[in-house]
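Here's the structure, in structure tokens; my notes come after.
What you see is the complex with one protein chain gone and the rest in place.
A, B and C are the chain letters, set down in written order, and residue numbers restart from 1 in every chain.
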Amino acid sequence: MSEQKTQAAAPAASPASGGKAVVQNLLHGPAARSLGLVVALAVLFLIGAITSGDRFMSADNMLVILRYASIIGVVSVGVTFVITAGGIDLSVGSLMGLTSVVASLAVIQSAATQSTWLLMVAVGLVVGMLAGFINGVIIAYGNVVAFIATVAMLVAARGLAEIISERRTLLVTNTDFTGIMRDDILGIPVLVWIFAVVAAAGWFLLNRTTFGRRTVAIGGNIEASRLAGIKVKRHLVSLYVLAGLTAGIAGVMMMGRTTSGTSTHGLLYELDAIAAVVVGGTLLAGGRGTIMGTVLGVLIFSTLTNVFTQNNMDTSVQSLIKGAIIVTAVMLQQRFAVRKERKAKTKPVRS
Amino acid sequence: MSEQKTQAAAPAASPASGGKAVVQNLLHGPAARSLGLVVALAVLFLIGAITSGDRFMSADNMLVILRYASIIGVVSVGVTFVITAGGIDLSVGSLMGLTSVVASLAVIQSAATQSTWLLMVAVGLVVGMLAGFINGVIIAYGNVVAFIATVAMLVAARGLAEIISERRTLLVTNTDFTGIMRDDILGIPVLVWIFAVVAAAGWFLLNRTTFGRRTVAIGGNIEASRLAGIKVKRHLVSLYVLAGLTAGIAGVMMMGRTTSGTSTHGLLYELDAIAAVVVGGTLLAGGRGTIMGTVLGVLIFSTLTNVFTQNNMDTSVQSLIKGAIIVTAVMLQQRFAVRKERKAKTKPVRS
Amino acid sequence: TGCSSETGGDSSQPTNASVDGNAAEGETVVIGFSGPAADHGWLGAINSAAIAAGENLGDVDLRVAEGTNDANLQISQVEQFINDDVDAIVLLPTDGAALTAVATKAMNAGIPVVNVDREFSSPAAARTTVLGDNYGMGQSAGNYICERLGDTPDAVVAEIAGVDSLPLTTERSEGFADALETCGLDVDNRVAADFTVAGGEAAASQLLAAAPEIDAIWNHDDDQGHGVLSAIDTAERDEFFMVGGAGSANAMELIKAGESVLEATVVYPSTQAADGVRLARLIAQDKAMSDLVEVEVPKRIVLNAPVVTSDNVDQYLPTAFAS
């Protein structure tokens, strides 16, 4: 009897109740958790469509939103992993700056011109990962709280980037690189493709691999994970390397988008990324992470900016409204999550 | 038998071993936890004295350091409470801006001129507390994570301040107010006195009152606190009101120091405050807080800046070194804490 | 009202100090310099130029404080300079009003203060003030656009501002709006960026999506302008012309080449702080400005905000800052 009860609530995988199970999955799985976000996004679109009509709903404008979202999006995917594991990374924005500066140094660019533009990409990613590695080692083996270790990296990387660039904006002259980064494939900008690929890879990594399982486990209970034989420290390091990698990718994307490298690239992106991740439904305390939510969170913020601009809104009023919307979105999301639970409660126990 | 064991390890308070107990208290009490910080501060002073000699060690320079530290210090005291209770407040810097703008509005200033300068102070504190109250209600009753709720307030308050001030810097013309805020008492600037009083009050509140006890309890185990009959939600609200209050005080101090009110006052102070609090030894996860550590953390950062300026150091190099120093300070502090613990462990169990 | 201290040359008039006299090394003076965080190209250039000026002058010992956007910290830096009893202070305040009190304190302590770019709220706070003309800058940009579009009253004009919370941005925008009004135009779309390349790119791409037809854009800052131009490139738009601001070397090169939408830029001298350092030295050494008959350095110098177009770009390129 008790078996029957419990089975009813479980995502049934039996072929018999296939169709129903899919619907149930949609209603009770992580998708439901994001339902509030989808609603928020839809409302934003509605507001945009009403206030700015075709100008807002045009395909071109959608691409503007997506292109804008893509860079923050990539960083946010990396940050999702770190936060899911109960950590935090405040250095990602600063690392974007450092990455872009190093990768657009004259030496690198001339070497890239003689070989391939991929060299610039490679240098960018390596710089990001290296800095992430340092973060990870300080946190996991130096036992420094992640907040402090990555704030220190934030400050230091910005300083280093300024020194390397001599506080100038370095122009990216490698046209192969800028050409590809600013190109379209099937009508979709390369930047947006990169975001899509990173998000898909992130989703897969978090939900379908042992790496993702370890990440969630550590975020859920680090001591229990350690006692179960998971190499917690090593995993933590790899998480910060991953965040550094996404910062590196984002830095390279920024170089492509702005055709320049400067220490100011990525300024305050860490806060945007964290806000998107948390609004998306990833627990700041760790133990639950959702890439889908993060993507939605990023899209909400970039759509918001777009709607504001479409309506030629005063920047100060924008800030005021933005604050209100952040809180509302999170509350909406929570409301839906709670209702979902309540629904599950009132469902008939015996089927 | 088992009683004996436990007694041996406890900080003995019996009069018999009075002198010893004091030493033990110093070595194992909260002071010991801050020992690393005291050492770090001492090292900084040594560096300052060696590199800049009398210029650094002069009484006037000490006052420069203290005056600078005082405003961040006041905010940090408020943030210490919030973090001790397991929360976070990212809006304090922004609230300083809002406070300063509202309190230096022409209406308020002319009213103050007709009555007393204290009116401006009162308005500032009320604005801070009101905003803190909104934070608290959203967090405690709206169930929005503190990070998100206060980031939203950060954005919104900055916008509101810009709107109110019409993006201008408002001049404080009330000379009573500026006169008092820029005065000295017994050779010590009023700002420093305010910091001292706030720190002392904070210490008392955290360590000697039921309010403080409950703050620690909520940070240590929110569920257990609820079960013990503590009105957790109400307490959380009052914590954010407290943080708002300190932000209000800091905003008023800033007005006095700069004789102006503007939305940019307090920009990024939230990060400085959190860094000082965490470097000071308050657990970011909550459950342990130390005002003394916070004060030391603030002093370390402001001394660092002073030493940098004395030595005419390049700004970018400063950033690089600052990052390294933050990590080192935290590691030092940890080293001391661990050693202390190890000592306690290796002490003979039976006396 | 403009006058650049760079203009040298022989003077046939009686003067207290010759060029040679000014150039000759005098008693070494200690000058403290404090400015906002060098977080974007123009401020970076300001800093570098000031430091370079200090290095080139053999009799100047320049102390540079950490660049900061926190008035509290900047005040303590000035306090430190006062304690150290430097011979002069060059101050580019993060907020003019906020630094007035401490600057007055320095003046009262007998240390001359040279106020650069963002003006104090009290004239007594500075011995000399070197200003870029923010209102004038907006006016120049507005006038240029009026000249070009004056005959199309329904032309769409867009503005990409810098950091909106800074008073200087407000001044620029006001000058711009006032100038446009004289020819019956107004600002149809306005966004604010943050003086950074990335910020300019982000703001501009949103702006372009919001305004399908534009006739002219004024962008306050050439450093963020690099990002603005990438956004324009991406959006494949060229139906309008653009006017820049500040006057970076990159922007001037583009104007010279004449292939982009960037037609002109309004100079906002990045040498202000360097001028400030030179003036501070003169003041500390009791010298005067060589071309003036005045025996002392003047009280207030407002730098011109000329418009650079392809016609006169060669004249300005050498002093432009590399962003």
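Just a few scattered comments:
Going forward, a residue touches a chain if its C-beta (ideal position, glycine included) is under 8 Å from a C-beta of that chain, and two chains touch if they have at least 3 such contacts.
Following the convention adopted for this analysis, contacts and distances are computed from a predicted model.
A chain of the complex is left out here; the name its UniProt entry carries, from "Ring-1,2-phenylacetyl-CoA epoxidase subunit PaaC", "Dihydroorotate dehydrogenase electron transfer subunit", "Sugar ABC transporter ATP-binding protein" or "Sodium pump decarboxylase, gamma subunit", is "Sugar ABC transporter ATP-binding protein".
When the full complex is examined, the chain removed from view is found to touch A, B. For the chain left out of this panel, the touching residue among B:S58, B:N221, B:N312 or B:T328 is B:N221. Chain B residues in contact with the hidden partner, per the touch definition given at the top, are 1-7, 9-13, 208-211, 213-214, 216-217, 219-221, 223-231, 287-288, 342, 345-347, 349-350. Counting over the whole complex, chain A has residues 2-3, 5-11, 13, 208-213, 216-217, 220-221, 223-231, 287-288, 341, 344-345, 347, 349 touching the chain that is not drawn.
FYI, only the chains that are shown with their structure count from here on.
If you average the Cα atoms of chain B and of chain C, the two centres end up 37 Å apart. With each centre defined as the average position of its C-alpha atoms, the distance from chain A to chain B rounds to 32 Å. Within chain A, contacts with two or more other chains are made by residues 162, 167, 315-316.
The set of chain C residues touching two or more other chains comprises 38, 47, 164.
Residues of chain C touching chain B in their complex: 37-38, 47, 62-67, 69-73, 75-77, 79-80, 83-84, 94-101, 121, 164-167, 169-170.
Interface of chain B with chain A (complex): residues 138, 142-145, 147-149, 151-160, 162-163, 167, 271, 274-275, 278-279, 284, 314-324, 326-327, 330-331, 334. Interface of chain B with chain C (complex): residues 55, 58, 60-61, 64-65, 67-68, 71-72, 158, 162, 166-171, 178, 182, 254, 257-260, 262-265, 267-269, 302, 305-306, 308-310, 312-315, 318.
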